[in-house]
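Mind looking over this structure? Questions follow.
Now for chain A:
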Amino acid sequence: MVEIVLESSGLTMRFGGVVANDNVNLKLQARELRCLIGPNGAGKSTFFKCVAGLLTPSEGQIFMRGQEVTGWRPHQIASLGVGIKTQTPNVMDGLSVRENIWMAARRFHSAVEARERGDAMIDRLALGAIAKTDLGQLAHGERQLVELGLVAVGDPWLVLLDEPAAGMSAEDVARMTEIIHELTRTAAVVVVEHDMQFIRSIAETVTVFHQGAVLMEDHVDRVMADQTVRNVYLGKKA
Partner candidate 1 sequence: MQTPVSKDILTTLVVSAILIWLAPYVIGTYTLTVLIIYGMLGLSLGLIWGFGGILCFGQGAFFGLGAYTYAIAAINFGESTLPMVLAVLVPATFALLLGAMMFYGRLTDVYLGVITLVVTLILFKFINSTAGPQYVIGKARLGGYNGIPGFQTLNVPGNPDAYIWGDAYYYFCAVALVIVFLLVTFLLRSSFGRIAVGIRENEVRIALMGYDVAARKTVLFGIGAAIAGLAGALFANWGEIVTPTLFNMPQSAEIIIWCIVGGLGTRLGPILGAAGLAYMKFLLGQQSTIDNTLITGLILVLFVLFLPKGVVPAFSGLWKISFGRRGFGKMHDTRRKRRARHG
Partner candidate 2 sequence: MSLNRRELLGGAAALTAASLLPRVAMAGDVIKLGSILDTSGPFDAYGKPMDQAMRLAVQEINAAGGLLGKQVEVTAYDTQSDMALYSQYGQQLTRQDKVDVVHGGILSASREAIRQTMRKTKTLYFYNVLYEGGVCDRNIFINGVTPAQQVEALVPYAMKKSGPKVYILAADYNYGQITSRWIQKFVAENGGEVVGNDFFPLDVSDFGSTIAKIQGVGPDLVIAPLVGGAHLSFFRQWAASGMKDKIALASTTLGVGNEQKVLTPEEGDGIMVAYNYSQQLDTPENKAFKTAWAAAYGSSDNIHETAVSTYQGVKTWAKAVEMAGSMDRDAIIAALESGISIDGPGGKITVDPKTHHAVLDVHLMEFENQEMKVIETLPQRQPIDTQAVCDLASNPNDNTQYEL
């Protein structure tokens, strides 16, 4: 029996009259890498926010490792051991790389241990040269990388990433891909992305969102070959 780390059941989210998510059922196994794709407005980011606790769903339930977490606040979900990275780089601009990563590690470890783990993470990400630099002075790609470090340093068993590759150079993307694969050794990873190139390079199973609902869920190759998915992406009527 494989452990289910994330499950949504009948998840529905409405904003006024707009239905952003409509009865989404999704299951994720331990150490699975899952990509959520779909055109703009398909509801994948809304789903992500519901799971991360940034939004409270109108209906339905969310379970993590069998525990219901519907309506929990982000910090409660993160405390379970869930690493979350939002769409735009969400870091402490006025603080150094080391201070940023230390704070993330401090949540689960003592101050001294947090420092050791932080330094180890900086080495792992090869950020040693800029460890004392304030985040605000770094390039976009470096900031994304630091944020991934913030997520990884907490040793999560579930990682939620919203468009991690957006606006990054090819070189940075390669590094990112490597880190994501490394993460899947210990954690299940959910990646929300619309860059097909990137998805092809990392994905196995893909869930396609369309008009707030799950259109299909299958291996990346079969999804890419599917005519309905192609139509959705090209804007034709499914």
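Keep in mind how these were chosen: all candidates are chains of the complex that A comes from, given by their letters.
In this text, contacts are C-beta pairs under 8 Å (C-beta built on N, C-alpha and C of every residue); 3 or more make two chains touch, one makes a residue touch a chain; residues count from 1.
Predicted model only: the values in this text are computed from it and were never measured.
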Candidate from 1 or 2 that touches chain A, complex-wide: 1
Candidate 1-facing residues of chain A, complex: 52, 54, 73-76, 78-79, 84-86, 90-95, 99-100, 102-104, 106-108, 111, 134, 136, 147, 150, 154
